[in-house]
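What follows is one structure encoded as structure tokens, with my remarks underneath.
Excluded from the complex is one protein chain; the other protein chains are retained at their positions.
Read from first to last, the chains carry the letters A and B; within each, the first residue is number 1.
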Amino acid sequence: MILETQTLQKRFGAVTAAADINLAFEREAVVSLIGANGAGKTTFLNMVTGYLRPDSGRIRFDGQDLVGRAPREITALGLSRSFQIPQLFQSLSVRENLLVAEAIAGAERVEEATDALLDRFALRDYASRAAGLLPEGVRKLLDVAMALVARPKLLLLDEPTSGVAADEKFGIMDLVMAAARGQGVTVLFVEHDMEIVSRYAGRVVAFYDGRVIADGAPAQVLEAEEVRRYVIGERAAHAAA
Amino acid sequence: MSALEFILALALAKGLVVLGLLLLMRTGLVSFGQGLYFGLGAYSAALLAHRAGIGDGALMILAGPACAAAVAAVLGLLLARYREIFFAMLSLAFSMILYGMLVKSAALGSTDGFNLHAKTFAGIALPAGGERRVFFAVSVVIVAIVTWALHRYLASHWGRRSAAIRDNELRVEYLGASVYRVVYVNYVIAAALAGLGGAFAALAVGHVDPETTYWTTSGEFVFIAILGGTGNVLAPFLSAALFEALRTVANQYAPNVWQMTLGVAMLAIIMFLPGGLWTLVRRKAA
Partner (left out) sequence: MNTFLAVVFDGVVYSSWLFLMAAGLTLIYGVMRILNIAHGSLYALGAYVAATLGGAWIAAGHAPAGSFAMLALATLLVGVVMGPLIERGLLKWMYGKDEIVLLLITYAVFLILEDAIKLVWGVESKMLSEPYALPGNFQIGGLAYPVYNLVLIAVAALTGLALSWALYYTRRGKLLLAVIHDREMSAAMGINVDRVFLVTFSLGAMLAGLGGALTAPMIAVSPGIGVEVIVLSFAVVVIGGLGSLGGAALGALMVGIARSVAVRYWPEGELFIIYFVMALVLVARPRGLFSAPEARKL
């Protein structure tokens, strides 16, 4: 198990964002986290990456305890994330964004590594454009590319295709998955688009009201009654008229 | 020394302080307290002559940045945790602490300050009446070297990381780097630059007083930085020269509207020519 959480709890005042989350993820797995807004997926992500501190519970990554560590340390341990709203360096060019990431990661040949990444993510055409002026899909790609610079063991993607035009979603996921799989990276991605989920995930974990309500193969989870009602939003067949 | 040479000498000295501000602004910070280090640089140069009996210009020029950097190394530990308004006003407050100490210190001449003279430079005796010329020449050389060095620094990955911090600190941390460390280092460098400027200014004027650390002096440096913009390492010096020239004219003909002119100019730049402010203003997330 590359990542394990035990009895994770988090409350914000009267709201329970995480109630007794126990999850374990295997190396090189591709897992999708689904759930309506406010169900607890982002809170889970934020706790694992060190942005939030759980009220109680443990998080173990690759044999190390994560609770109480700063995001910086967690990244150094090999856990990287991308962001729902891409977190880029707006005034720097795409190339410079990657150069910054490479320099921080301690790459020996910063320029070469950056060039390789530009090609791998089909960003070469945008290399000199300021990150603040990119189309949304390209922003997402850059955001993920930067997360991969540090050669993480586990990559957490927060809604990698949200805000992206429908016809671009698969293109982006293909690039991201190819790059990740190529490095043997475990991938956890939060997603709302069920087509993307069923196409790319080997396992699905469904959240609702701070709890995990389903966990298993995509076909089963996406058909489960509770998931259909609370996540996908379909009325039960026998709903009162 | 002619009036023009004097203006240029001051422009070089103040330009150094503003160069430090440029570095800070590239990192996304505005310091309203560089006067602290400007004053420290000036006073440490002057005290060498006054108290230690050392009349060597070269040592004075070294004392300025050394003293400033030493203090910044301590204060920076606290200040590097802050941003935006807090950073600005905290740095201001620290400069006011020094101001308060200097003003209340009769031994240091209180509000009058005291004079300084340098008799030698690096051991070589200076021609009587020609000291200021020598310092001016030295300052030109040193400013050129320092500016070039900062330019290289800004183009290096440290410089790029500083700009990244300005744009998105959170991401820098998530990529694995310590923002605090970069801010701290840049703060100390800016302080050293201000200290060097202070030493040069003291030598050019031949006098030091607490006004150097007063917050309005720091405000002037900020104004010069905004006036010239932060796009180029030469901008601080050009805009400092313009500022000094304008100030000389204003003092002569319209001393009572000088501050008003500055205020109006600052508003005009902010509203119509944010080119200088562009590196300062972080674009809000969509």
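Throughout what follows, a residue touches a chain if its C-beta (ideal position, glycine included) is under 8 Å from a C-beta of that chain, and two chains touch if they have at least 3 such contacts.
From a predicted model like this one, the values you see are computed outputs, not experimental measurements.
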item	value
Selected from B:Lys104, B:Lys119, B:Arg152 or B:Arg181 as touching the chain missing from the view	B:Lys104
Given B:Ala58, B:Met96, B:Val185 or B:Ala245, the one touching the chain that is not displayed	B:Met96
Touch criterion as defined above, residue of B:Leu8, B:Leu22, B:Leu48 or B:Ala88 at the omitted chain	B:Ala88
Contact set of chain B toward the excluded chain (per top definition)	30, 78, 81-82, 84-86, 88-90, 92-94, 96-97, 99-101, 103-105, 170, 215-216, 219, 222, 226, 256-260, 262-264, 266-267, 270, 277, 280-282, 284
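One rule holds for everything that comes next: only the chains that are shown with their structure count from here on.
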item	value
Chain A - residues contacting chain B, complex	49, 70-72, 75-76, 80-81, 85, 87-92, 96-97, 99-101, 103-105, 110, 132, 146, 149-150
Touch list for chain B against partner chain A, complex	157, 160-161, 163-164, 166-168, 170-178, 279, 282-283, 285-286
